[in-house]
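What you see is the complex with one protein chain gone and the rest in place.
Chain IDs A, B and C follow the sequence of writing; residue 1 opens each chain.
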Amino acid sequence: MTPDRVSFRLPTPRGLGYSFNRVGRIGLAVILFWAVVAVFGTWLTPYPVGKIVDSDYFSPMSGSFWMGSDYLGRDMLSRIIMGAHYTVGIALTSVTLACTAGVIFGMIAAVIGGWFDTILSRLLDAFNGIPSLLFGLVVVAAVGSSIPVLVLTLATIYAPGAYRFARALAVNVNTMDFVTVARARGERTPYLILHEILPNILGPVLADLGLRFVFIVLVLSGLSFLGLGVQPPNADWGALVRENIEGLSLGAPAVIFPSIAIASLTISVNMFIDNLPTRIRDRSE
Amino acid sequence: MPASLNLYALIAQRLGIALITLVIVSFAVFFATELLPGDVAQILLGQAATPQAVAGLREAMGLNQPAIYRFLHWLVGLASGDLGISYVNNMPVAKLIGDRLVNSLKLAGVTTLFAVPIALGLGIGAAMWRGSIFDRVVSMLTISVISVPEFMVATLAVLIFAVWLGWLPALSYGADVSSWATVLRAYAMPVITLGFVISAQMIRMTRAAVIETINTSYVEMALLKGASRRRMVLRHALPNALGPIANAVALSLSYLVGGVIIVETIFNYPGVAKLMVDAVSTRDLPLIQSCAMIFCVSHLTLITLADLIAILANPRLRHR
Amino acid sequence: MTEKTPTNWTGRDDAMVEHAIRRGASRRDLLKLLMASGVGVAAGGSLLLRASAALADTPVSGGHLKAAGWSSSTADTLDPAKASLSTDYVRCCAFYNRLTFLDEAGQAQMELADSMSSDDAVTWQVKLKKGVLFHDGHTLNADDVVYSLKRHLDPAVGSKVNSIAKQMTEISKVDDTTVKIVLAAANADLPTILTLHHFMILTNGTTDFTKANGTGAFLCESFEPGVKSVAVKNPHYFKAQGPYLDSFEFFAITDDNARVNALLSGDIQLAASINPRSMRMLDGKSAVKTSVTTAGNYTDLNIRLDLEPGDKAGFIEGMKYLIDREAIQKSVLRGLAEIGNDQPVSAASRYHNPNLKPRAFDPDRAKSLFAKAGLLGTSIPVIASDAATASVDMAVVVQQAGAEIGLKLDVQRVPSDGYWSNYWLKAPVHFGNINPRPTPDILFSLLYSSDAPWNESQYKSEKFDKMMVEARGALDEAKRTEIYWAMQEMVANEAGTIIPAYISNVDAVTSKLGGLKPNPLGGMMGYAFAEYVWLNA
Partner (left out) sequence: MTDSFIVSVRDLTIGATTDSGRKVQIIKGVSFDIAPGEIVALIGESGSGKTTIALSLMGHTRPGCAITGGRILMQGHDVTAMDEKARSGLRGTAVSYVPQSAAAAFNPSQRILQQVIEISTIHKLMPRAQAERKAVELFRALALPGPETIGNRFPHQVSGGQLQRLSAAMALIGDPQLVIFDEPTTALDVTTQIEVLRAFKSVMKKSGAAGVYVSHDLAVVAQIADRIIVLKGGEIQEEGTAQQILHAPVHPYTRQLVAAFAPVPHSLAQIERQAHEKPILQVEGLFVGYGPMSGGEPHVKILKDVNFRLERGRNLGVIGESGSGKSTLARAIAGIVPAYRGNMLLDGQELHPALAERSKEELRRAQIVFQLADTALNPAQSIGTILGRPLTFYKGTAGAAREARVIELLDMVRLPAGLRHRLPGELSGGQKQRVNLARALAAEPELILCDEITSALDTVVAAAILDLLKELQRALSLSYMFISHDLSTVEAICDDVLVMYKGEVVEALPAAQMSRQAEHPYSKLLISSVPQLDTGWLAGLEQDPELVAAFSRR
């Protein structure tokens, strides 16, 4: 009977799911590849990561060393596989921490508003002004370099950005009528944040998380460049590039492969984020 | 209400907020650096540190006074332009920073001069011809650049331009700067590296900002008036995207002051970032604090400026 | 020092190398050639330099030299007492002079002193050269020397050599050109001790070090800490020879790779302390050459005898067998090193004990020792840092060897910043790095005597202390040598310092640079190169 069925609607095939273009698929494939390597890499290394297996150094690709050897004559393939474990692991943990903290505080600031919002936003803005690498250096100088310290430092560096982003989104959602309705109903802040706001900013937040992941991989490699990072004999990719950078002029695979590894991961994350699968909305309105 | 008065009030408010933030930040910076472990006296004496020598030096340097006293002293000094005396070599911090800051600003200035117009041009172009080959190439390039560690870009640039081709000097500082041509040569390498890094960000953000305004009704209206794509973008979309673009540029420039530690290291360029790293390794607190303040001040100045540009570019606020 | 190390090197070899260079052979070819003739790469490098230097050893005057060291900071100073980095040493050598200096053979030679004499090695008479002018025109006299030496005794100055200077109980002026130095105990090495860079002579009463006013070969034109210094030729230099350069500029490029690149691109003419990994970059580059100095710099693994696990019998001995010295020499240091035998006096010193053989790599033996000590299966932290040259790589080599016999070494790389104050001497198992010192006495008294300020493994032996004092006063060379040999043996067997290799310092220079020779005080001619080198057109 409903007379509002007269409004024009296209046939909506339900459950058709998502559309996903080729570039995005390639990105996802590379990300998954590295994820698998990161998780199962420990069992895949052909040689122990710390063992000097080649009497030469910066040796080219060969049957026994698929990616050549590093400056000490260690097997690069093993080291890159191990590096995936650390690079992906550290970056993912940090980015998750940073975004979780940033998003929670961003939503609280947006919902509560007022002085809490102003002071927190301004402080974090100013904190953004401290160059991230220098901040990393100071922290590591203060408390030493270990994986937890590294993760926390990176998370601290990126939390303000995540906060800003989440706050801007949450402020928009907060003005929506459904939040007002919930408020008029008498709902408290935690409910508003978790049930009304969070689900509506989750998409962009996840995309932002991806981009931040890229930056963290790069900052991590920058920190490695300045001599901080994972403990030997393990190394993240940035550290691998760093320790073998002398091989660059020789075209040594020892420096080229970890660079490719970094670039492939970061580029594919970017490609994936830029071409996220879109939910199909077959509606003309 | 009088338009200008309101505008001034708004500007004054932004400046006031920036100033208050600065005071809070100075407090945070001072006490955060105080928490750094390691004793400057001990580090100064290095391998020769004996307990008596350390105690004597601490006394002489006034390190035994309470922290809050030193903070107030420092803050008052800061306000009057006195940055204190370096613990390490007894020179005024202002003098130590002075030249370095000029160097940093020079590098930032030259990079800005080149990178900003190029980045804005490419960003706007990519937005104007959205979806074209040009747009795709620019987008892919920017993604590639922001995906590669900075030290790789720098080292590759040195290898190619200085070592293999021999076109440019590998070091930028201490080079011959007697004429414009030589200045350009000297700055080429770090500027290329930094230019790559910051343009990529600016291009992305400019493109996004312009595309956002292209999707507005008034740009569609321009199309329906028969305007060309160029006119639509340059006359209608761009002026309204100034705010976000200024913000993107401000963030990039802020990076140029303090975030260039890797470039300074590789090109042996004596800027403030390297100074701060040195200061950290020698626990030279007055120097660390001053450097940190410089970064915060420049960042705040830039984002406040961008904020003001956004306010001034907005006719609703300008012509009330 | 390498000059006399390759005892099987003959003049015929010299001629062969020289001939090869004339033919235009690449550096790598030559190294192969030298390897073939059974000479260590390190020795080969310096011989190579000598051989090539022979081509053009006529000094040329003029030119501007740019040289880069590897470290500098705002702590850079023109105060010799506080000098702590290579950068400081280079500047001090250019702007000031010492009473004595160390020649290529490791012998103390007179510089500002005309002579130094003593009958009992306790009371010394120092005669000064006459008519030596400071840069400001002031003439050198005994007051200047007394002031310069006495500064080191004042704790407020914060001298780095305070502990060494303390043995000078009296420093007094006899007349305008004579100074008397009385020592607490006999020490025949005083002339050598005074070759240390800290003992530069200033004008009486100098407290301002924003400019350098010395007697040195160069005038200080500008000095910016952590940035660079520019020096111009001293027209009134008291030595007959040199300086040849019109001016030189010194700064640091901290990044190893950037330093080599700067040399390759021609932006600098001298790059100090090249990473062994970079050697291959220099291959086949005719525009550059290297100068290798094996002076006795070493990175050692220190295990404190008074803390766990070093206090467990057999652990230190086991570690000495577990450390693969050959792998460290070949892979970590790329051959630019000599295998060490756990004592600090290197083959560059004339007191080196050649009979003391390095321990062989023997993991099985190490394993049984660890098993006896009950340490297999436990995790032992090992502190390493980039601050101690190559220590991280060495740690990884030992770690891997340990992993294969079931000893878990937990390598912790800590930042260079603060390494020396926070970890060195303190951690139970850690790495240290010791710069070359001119005499065994300095090494032993700094590092191994019971009251040594830097007793890395907390080695304490009364017998050793007595022998040290005895050798110090022994004016008979043979007797001293004998005592030093015995002391080296004690250190190698009893102390907890494992010295796997003596690291060569490699300076890379443009092939136009002439006059650069190795020196036992360290790279860049014991940091004093500026005065001696010249640029060929």
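Definition applied: a contact is a pair of C-beta atoms (placed from the backbone, for glycine too) under 8 Å apart; a residue touches a chain by one contact, two chains touch by 3 or more.
Computed from a predicted model, the values in this text were never measured in an experiment.
In the full complex, the chain left out of view touches A, B. Across the entire complex, the residue among B:His236, B:Lys274 or B:His299 in touch with the chain not shown is B:His236. Considering the full assembly, B:Ala222 is the residue among B:Leu83, B:Ala222 or B:Cys296 that touches the omitted chain. Touch with the hidden chain on the side of subunit A covers residues 1-10, 12, 16, 19, 176-178, 180-187, 195-196, 199-200, 202, 278-285. Residue positions on subunit B in contact with the hidden chain: 216-228, 231, 235-236, 239-240, 313-316, 319, in rising order.
Throughout what follows, only the chains that are shown with their structure count from here on.
Across A-B and A-C, the chain pair carrying more C-beta contacts is A-B. Look at the CA centroids: the one farthest from the centroid of subunit C belongs to A. Rounded to whole angstrom, the centroid-to-centroid distance between subunit B and subunit C, based on C-alpha atoms, equals 41 Å. Centre-to-centre separation of subunit A and subunit C, using mean CA positions: 46 Å. For subunit A, the set of residues touching two or more other chains reads 137, 141, 245, 248-249. Across the assembly, subunit C contributes residues 257, 261, 416-418 that each touch 2 or more other chains. Chain contact summary for the complex, subunit A toward subunit B: residues 118, 122-123, 125-134, 137-138, 141-143, 214, 218, 221-222, 225-226, 238, 241-242, 245, 248-249, 259, 262-263, 266-267, 270-271, 274.
Listing the residues of subunit C that touch subunit B in their complex gives 66, 68, 73-77, 84, 155-156, 158-163, 210, 224-228, 249, 251-255, 257-258, 261-262, 264-268, 416-418, 420-422, 424, 453-454. Those residues of subunit C lying in contact with subunit A across their complex are 256-257, 260-261, 275, 277-278, 280-281, 327, 330-332, 334, 384, 386, 392-393, 395-397, 399-400, 403, 410-418.
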